[in-house]
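Missing here is one protein chain; the remaining ones are kept as they sit in the complex.
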Amino acid sequence: MSKVLEKYEVVIGLEVHVHLKTASKLFSNAPVVYGAEPNHAVTPVCLALPGSLPVLNAKAVEFAIRAGIATHCEVHPHSVFARKNYFYPDLPKGYQISQYEEPICTGGWLEIELEGKGGPALKRIGITRIHMEEDAGKSIHDEAVAGTGSAVDLNRAGVPLLEIVSEPDLRSAAEASAYLRTLRSILRSVDVSEADMEKGQFRCDANVSLRRRGETAFGTRTETKNLNSFRFVEAAIGIEIERQAKLLDAGQRVIQATLLYDPGTNKTRVMRTKENADDYRYFPDPDLVPLVIDPAEIERVRRELPELPDQKHARFVSEYGLSDYDARLLTTSRALADFFERAAKAHGTPKSVANWMLRDVLQALKERELEIDQTKLEPGALAALLRLVDDARVTAKSARDLVPELIERGGDPAALVRERGLEAVSDTGVIDAAADEVIAANPEMAARYRAGEDKILNALMGQVMKKTGGKASPAAVQQTLARKLRG
Amino acid sequence: MSRITREEVERVAALARLHLGPDEADRMTTQLDAILDYVALLSEIDTTGIAPTSHAVPMATPLREDRPGTPLDPEDAVRNAPAREGTAFLVPKVIEGEES
Partner (left out) sequence: MTAPVGTLAELRAALEARRVSSRELVDAALARAQALEPKLHAFLGMRAERARAEAEASDARRAKGEVRGPLDGIPVAIKDNLVQRGEPTTCASRILEGFVSPYDATIVTRLQAAGAVIVGRTNLDEFAMGSSTENSAFGPSRNPWDTTRTPGGSSGGSAAAVAAGIVPLALGSDTGGSIRQPAACTGIVGMKPTYGRVSRYGLVAFASSLDQIGPFTRTAADAATALEVLCGHDPFDSTSLPEPVPQFSQALTGDVSGLVIGLPKEYFVAEGVDPAVLASVHAAVAELEKAGAKTREVSLPHTKYGIACYYLIAPAEASSNLARYDGVRYGHRAKDAANLSDLYCRSRSEGFGPEVKRRILLGTYVLSAGYYDAYYRKAQQVRTLLRRDFEEALAGCDVIATPTTPEIAFRLGEKSGDPLRMYLSDVYTVSANLAGVPGVSIPCGFHDGMPIGLQLMGRTLDEATLLRVADTYQRRTDWHARRPPEPA
């Protein structure tokens, strides 16, 4: 891969389809449901019965405006719904109501954080447009259900989507991943979508092309559709980079095509090429009038917008005195940021809470591939744990060991400390005895300390800590040893 | 001068998922040609700077409150189905992706 990247620059643009968390569908008042029996959430409009007509959901419009503002787009007071015409069983009208020439938002951006040579750096990724459209239904190919055919379920047909199209500003699979995470975080923080990828609420199409380094013209791109996990996005992009490089190296041309990624085989296959691409015959939907939004309404949404990740980041730096880096890490997800704030409030020293979260909590989460709101750890519990350490009732080390447990099983830290017998040993007698033993067993080290090598104390401390099962307060141990060694 | 060829009629028929027999295709080509010839009349008019009309009677955007209504009884939803499996519509196997 690195050879490929020396020769070629990778150009990636992403199209994301996001489910809006409205209660009813975009153009019908059918409920939005997940996991219901087929066609249990449909109205005449969803089924495209003769005579049915679309009526636009006000909340979906508000959500689209929020998403646009949160990504620094221009929100247009005039946009138009257009019909995208093609035939498919999960598309009951034979057309999808979308937006074409006049979408609701254009010209936005977001910033992703990349690991650079000199530390983390920010890169701005352009957003070409955001538009509203309805989702299609589902075809089920399971033989048990549909035999040799396919079964069509229209529960999902008509669910409101935003299509968010990025500029081709991304240059690697890692950047693509970072963009998607950031975008998802933004959309969740303004509460327009749960963006749960497993439920299909955040799907990505990846457009990939290569060009020789130094060239300015774009190469031919392919589109890999419906990627619903970050891993799949990275894998599919990787496959395309290798495949296209191989073709170009051999002097062949990349053919514009739409591909599907199969996670089972980790391969992509061609769905259709440009030659047999459909002519969608877009035209303004005559059953709908243009969407006209009062600029005052756009302003109201802007004012009432929940805090965005980068605003939160700035506030964490100024209000809690956190470093830029720490603040950014804590605001990667709204859930994490909320947790931090509640824990910091309960504890009283935000910097301390931040340290513990960034070190121990995030580590434990990563190991378990969990998000913080999927655990049993409560902000109050973390604060309580930290206070136990502050009061020297438990050593820091013991406390750190408890974090995974609190994450997995929850509970009250004080109770856990008691149950496990983790109370810090502050009994001077025990520490004294242990210190005496260690000094006696290490005469050379003791001599070196007395000769001025202060640092050797750490090794001796380590042994004392071991003897006391890690439960002695390090401060007490250090003081005791130093006192005894100085004699 | 013909405005539409038989090939184009067939291409358009495919787009519209219509099958035309050979005689039918010929007939349609002749008739569509005559119609397109007639509607070419519009090219006489200078429409520079004229905005297209999608809706004859302008009106404000109607919006619907986001309140779910009662969906159809699933039995009613599939009652007219030529083929069904439970409450799902049954069709010949769908190849993943859009139909081409």
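Going by the order they are written in, the chains are A and B; count residues from 1 in each one.
Everything that follows uses one rule, which is that contacts are C-beta pairs under 8 Å (C-beta built on N, C-alpha and C of every residue); 3 or more make two chains touch, one makes a residue touch a chain.
All figures in this text were calculated on a predicted structure; none of them were measured in a lab.
Shown chains touched by the hidden chain across the complete assembly: A, B.
Touch with the chain that is not drawn comes from one residue among A:I12, A:V152 or A:V417, which is A:V152. Within the complete assembly, residues 4, 8-9, 12-13, 15-20, 24, 28, 31-32, 34-36, 38-45, 47, 50-57, 59-60, 62, 64, 72-73, 76-83, 89, 91-95, 99 of chain B touch the chain that is not shown.
Not every partner is drawn; the one left out touches chain A at residues 44, 47-56, 83, 85, 87, 89, 92-95, 152, 279, 281, 283, 286-289.
Here, only the chains that are shown with their structure count from here on.
Chain centres here are Cα means. That of chain A falls 40 Å from that of chain B. On the side of chain A, the complex with chain B involves touching residues 22-24, 29-32, 37-44, 47, 55-61, 80, 86-90, 139-141, 145-154, 225, 258, 260, 271-272, 276-279, 281, 284, 286, 289-293.
Residues 15, 17, 54-55, 58-69, 71-72, 74, 77-78, 83, 85-94, 96-100 of chain B are the ones that touch chain A when the two sit in their complex.
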